[in-house]
Structures are given as structure tokens and as C-alpha cells.
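What you see is the complex with one protein chain gone and the rest in place.
For clarity, chains are labelled A and B in written order, and residue numbers in each chain start from 1.
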Amino acid sequence: MNDDEIKDQIEPGVADESATEVEVEWVDFDSSDDDQPEGLSAEEEEELASDPEIVVTATRAELQPVIEALLFVAEEPLPFKQICKVLGDVPEDDVRAAMDELVAGYEERESGLEIREIAGGWRISTRPQHHEFIRKYLKSRPSARLSLPALETLAVIAYKQPITVPEILEIRGVTSSSAIKTLLEKRLIVTRGRKETVGRPMMYGTSKEFLIQFGLKDLSELPSIEDFEDLAQ
Amino acid sequence: MNDDEIKDQIEPGVADESATEVEVEWVDFDSSDDDQPEGLSAEEEEELASDPEIVVTATRAELQPVIEALLFVAEEPLPFKQICKVLGDVPEDDVRAAMDELVAGYEERESGLEIREIAGGWRISTRPQHHEFIRKYLKSRPSARLSLPALETLAVIAYKQPITVPEILEIRGVTSSSAIKTLLEKRLIVTRGRKETVGRPMMYGTSKEFLIQFGLKDLSELPSIEDFEDLAQ
Partner (left out) sequence: MTENRTTAVDELPEREDEAKRDNYRVKLEVFEGPLDLLLFLIKKDEIDIYDIPIAHITEQYLEYLNLMEQLDISVAGDFLVMAATLIYIKSKMLLPPEPKLEGEEDLNEDPRAELVERLLEYQKFKAAASMFYSRAEIEAATYTRGAIETDTSNPEVSATVFDLLRVFREILKRAESAVEMEIHRDEITMAEKLAQINQMLSERFEINVRELFELAHSKRELILTFLAFLELVKETKITLVQRELFGEIYARRRQESIVQPVVDETENDQVTNDE
């Protein structure tokens, strides 16, 4: 299916990108201001609160794929009742049948995923027998993936290098030891000798790997606060 | 979700800086050594370098289900090369074939999900035609659209990258700072080093997130800018 076809399914007619369409589409924009808020206005928010539920009912053919899509986006096991509610005015027996077929389908084709009833709801998850590959994948992710504490610590080191642990503590206000360990493991930072002060603490700076991961030729390419001051207007 | 909430999810308690929290963190320290933790010893470094990757190789029968499971787990489009790496010592052609079959299988059984190549990788997502049900379940509105100035600025950056702020002004005829700020915040563009010219201004380019949000495999999939000449008339 190409984009236009998809689009026709979503909003018939919008797919055409000719100039006249452009004009029509502009009506949707509230482009009065360069920095207008992208979100909802107070008015719209209110409207949303009283927004009647989207009234849609799934056709019989849609039942299986829609259930599948719902299980996929749900963050928690999805209770059967809730699935029924989303599907609209469909007999529960039909939903149950579609559900059973869906689950059986996953079993039959020996999918890497499975649908199971757990904690009072239905959930898609990977099958346990593939866990080794999944662990291997999680370990192989690029090093520029960081937890928030690690990202914060890296930011301080990047902009204040060379810097010692107590100095990082001073700036961040929280202890950063485990973050520093993580960053060292990911080779994003390196030691930079000792500071000639009481206790001669280690100093840290960013590594070559850091430059590679963040796509920088050298440290002078790091954006400075001044670079963004004009943008902040 | 604000940062603190995120933080709480990541490392419960670390956001809070009260004395009792300090005590909790204390436990993490390996303080048997007089020197503060300052990175890894040479030994540890070595160990890290030779850290044995999990050695597993998928059997032929496992290829499809494992790929499926990996796509499910991945938070970002998964590059083909990375899939191969995780699968172990398997010929690329076999992986490619399994991949193709998997994608075709999703199409054939008219799944509610689809596997597509996007932003240089493979991704599972729901099919667009079910979006109403998903929105109903998630109680979400269609996400906020980009303003026209932001879209125009993005178009200029996409086709002229890497490009500086003054160059964007030249093309659009209007200052684009707040549009650029919006695009940076939405992670649609990234800095691309500095231009070696007076003032060494930052250059900008589109990000992976841009490819994802606009459904592109890579930049070459963009229609040529000259194609818009006719439309513009």
C-alpha cells in the first residue's frame, strides 16, 4: 500500500498535493505567529474535556486487527470488557470469538510474540524462549542512549571539562558516582589526570567516542548557550 | 510528564535530595578504597573490552520469530545490520529472506500491525486505518501539528542541509528563530557542526526523528525539490 492509498483511507481527498490543495489545507493552520503554542488552547482543552467519546463501531472484519492493534499500544494488560468498549456496539460473543482466533493465529504461525491473559487482562509479549537474543540486542544498543542522571552528568562534564566529582556534585546537587561509572563504561568520558588540590581528585572529560556518538568533529562544535539565545526570543 | 516524574520512574528516589535519600545512595558506594571511585582500573578496562558478547546464533526456524520479537522490543526502528548482528552467525541473505517473509505474512493475514522500513530501520506499528479505535482507547487527540512557519523552515532545512540560520532567512525572507527552536525541541532537527565562516554559526540538519515522523526510509526518499516547481505555479 503506498502513501496515497493509506491517506485516502484516513482522510479521503487530502492525498492530492496539488497547489490548490495546499491552499485548502492552510485553513487548518493557525499560523498567525511564528512561535504560537503548538498544543491546545485553553478553549480547545475545555472542548476536549467535554468531547463526546469517539463513536466508532468495528465491522466484523475489523475485529481481529483492531484487537491486535489495541493490545499492541496498551501499556498494561487490557481487560476484555475494555476491549469490548473500544470496539463499540459489537456483541461480546463476537469479540470473544475474534480474540480466540487471534490468539490461536499467533500460536499456529509460531510467532515470536504471544498473546496471553495475565493479571485480569490480555497482553502481547515476546515468547520467553527468545530471551537470549533480546538481551543481546539490549546490550548492543548504541552508547548514546542514556538514562536521565547519566545524560545530566554527561552534559555537565561536556560543558565544564576537565571537572572533578565534587565539582559535578556542586553543579548537579546530587551524587553522580554511578552515572560516572556508566559513562566510563560506555566510553563517553575519560579521566584527565588529577586536579592539584586537596585530595588530588580525578578530573574527567569527554572522549573521542563521545564526539563520534554525538556527531561532532571537535569540542568547538558543541553548541553554546549563546548559540541558542537568539532562538529563545 | 515532567522531568522529576521521569526521574522517579528511572531511579526512584534519586530526584529527592533529602538526607535520607543520601543514605540510600550511600549503599551504592564502593568506599572500601580510600580514593573516590574514579573510573576503571586497567584490569577492569580490559575486562570491559573483552566483555564476552552473548554468543548465540539463531537456527533457521528461529529467524522469523526472533526478528519479530526484536522488532517488538526495539524502541526505535531497527537497522537491518543490527538485526543480523543479534541473530549471530547467519548469512545475511537468510536474514533478508526471513525478514521479507515476516513482512509478507503480516500483509497476508491482514494484521492490525504492519512492519515497515523507516528511518534506516525496520519497525512494527499499527496500521493507519485503525487510528480511530486506538485514539478512542488512548483517549488521545491527533498530535499537535507543526505550524506553517515551522513546516516551511523544516522544508528548507531538509533540502538544504547542513544550513545556517542566516541562510534560512535568505530563502524564507523572514527570521526563523522561533521555528528553529520549535523544531529543535521536537527533535526534528539537530545541530550539524559549525560553518567555517564569520562567527562560525551553527549548522542544522534533519534528525532520525524527522524521518520517523514523516515516514521516510532515508533522505533520498524525499522528492526532488525541483519537482515542486510545477506545483508552485
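Methods note: a residue touches a chain if its C-beta (ideal position, glycine included) is under 8 Å from a C-beta of that chain, and two chains touch if they have at least 3 such contacts.
Fair warning: this is a prediction, and the values are worked out from it, not measured in the lab.
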item: Which of B:83, B:99 or B:148 contacts the chain that the document leaves out; value: B:148
item: Of A:82, A:125 or A:207, the one touching the omitted chain in the full complex; value: A:125
item: Touching residues (missing chain, whole complex) on chain A; value: 3, 6-7, 10-11, 14-15, 17, 19, 21-27, 31-33, 69, 72-76, 124-125, 134, 138, 141-142, 144-148, 150-152, 154-156, 158-159, 165-166, 169, 171-173, 175, 177, 198-201, 214-216, 221-225, 228
item: Touching residues on chain B - with respect to the absent chain; value: 3, 9-10, 18-20, 22-23, 26, 29, 31-32, 34-36, 72-73, 75-76, 114, 123-129, 131, 134, 138, 142-143, 145-146, 148-149, 151-152, 154-156, 158-159, 169, 171-175, 184, 187, 190-191, 207, 212-216, 223, 225-226, 228-229, 231-233
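The rule is short, and it goes like this: only the chains that are shown with their structure count from here on.
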item: Chain A residues within the chain B interface of the complex; value: 3, 6, 9-10, 17-19, 22, 26, 28-31, 33-36, 38-40, 48, 53-54, 56, 58, 61-62, 64-70, 72-74, 82, 86-87, 105, 109-113, 124, 126-127, 130, 132-140, 147-149, 165, 173-175, 177-178, 180-181, 184-185, 190-191, 201-202, 204, 215-217, 220-221, 223, 227-228, 230-233
